[in-house]
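Since the structure comes first, as structure tokens, the remarks are kept for the end.
Removed from the display is one protein chain of the complex; every other protein chain stays in position.
Right, chain A next:
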């Protein structure tokens, strides 16, 4: 029996109802997706995200190519017509910076000597890879960029990204040739920072606006307008000392940061291959029990042994001399005061 011959032959469902049912089903699906996705690399949908980004990256690269060419042409024209004034400005700037350069060289030298004297192991240089921004999302709900390098060039989730002015963001997703960079202004971005002047710690929290907030500022009056804000390195996600911006009061009275990275277009960035503190030393050495390295020490040379014995003998002699001095001082001192007898008379002596 055909369906139309059955009892449902004259059944007609209004189109609005079927559309409403479709809306409800899709909305329930969207809510379930919201509950199950956390935008984290461990999300079950990270593969789908990577797939879309792998396709969107080259498309964005093609679309941004004319913009880049136009920018290069306009830069060339501007450079041609303003070469003289630019030359004067650069000469003046060079004259101002030369004393700073000499001072930086001297400080670097002194710093290296201090590090050698104190036995400090400085952080090794962090390798970098240059990337170009090919797509951009700027709304209040997400601030992220697609970069045209990915895991094939060694980029990993968590790597910080900087431009020529300061910290821009960090990598939150990678595929073969494309990676996703979360900007400092994103609503999900949290960055441990310090105030350069007072060394006070705070958390830089993005909210979708151009100037992220400074939250959890430690200390009273530890921030002033104009203070430089740097990465603190706390937690190990970022190296310490990357410039971020300057502190300023927002219209709502909260502390905000004017980002250095906004001084120019974020078209090219450098991705630091910095993961965390664990890469600076051998992880096995970190996990070793205390003083385990003593067993790996080589035998002391005769000179070292003599120096050690000499130092030990001197310490023993010094301790013995101190004991003798203490004993002599105890013998020479008057006996412990006894309670004076009560005066029997008027006390005239």
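Methods note: a contact is a pair of C-beta atoms (placed from the backbone, for glycine too) under 8 Å apart; a residue touches a chain by one contact, two chains touch by 3 or more; residues count from 1.
The rule is short, and it goes like this: contacts and distances are computed from a predicted model.
One chain of this complex is left out of the view, and of "Anti-sigma-K factor rskA", "Helix-turn-helix transcriptional regulator", "ABC transporter ATP-binding protein" or "Rod shape-determining protein MreD", the protein name its UniProt record gives is "Rod shape-determining protein MreD". Considering the full assembly, A:45 is the residue among A:45, A:69, A:82 or A:216 that touches the omitted chain. Of the listed positions A:34, A:117, A:220 or A:330, the one in contact with the omitted chain in the full complex is A:34. Per the touch definition above, the residue from A:131, A:149, A:182 or A:257 contacting the chain not shown is A:182.
One chain of the complex is left out; on chain A, the residues touching it are 14-16, 18-23, 25-27, 29-39, 45, 48-49, 52-53, 56, 59-60, 63-64, 67, 133-142, 144-145, 172-173, 180, 182, 187-188, 205-210, 265-267.
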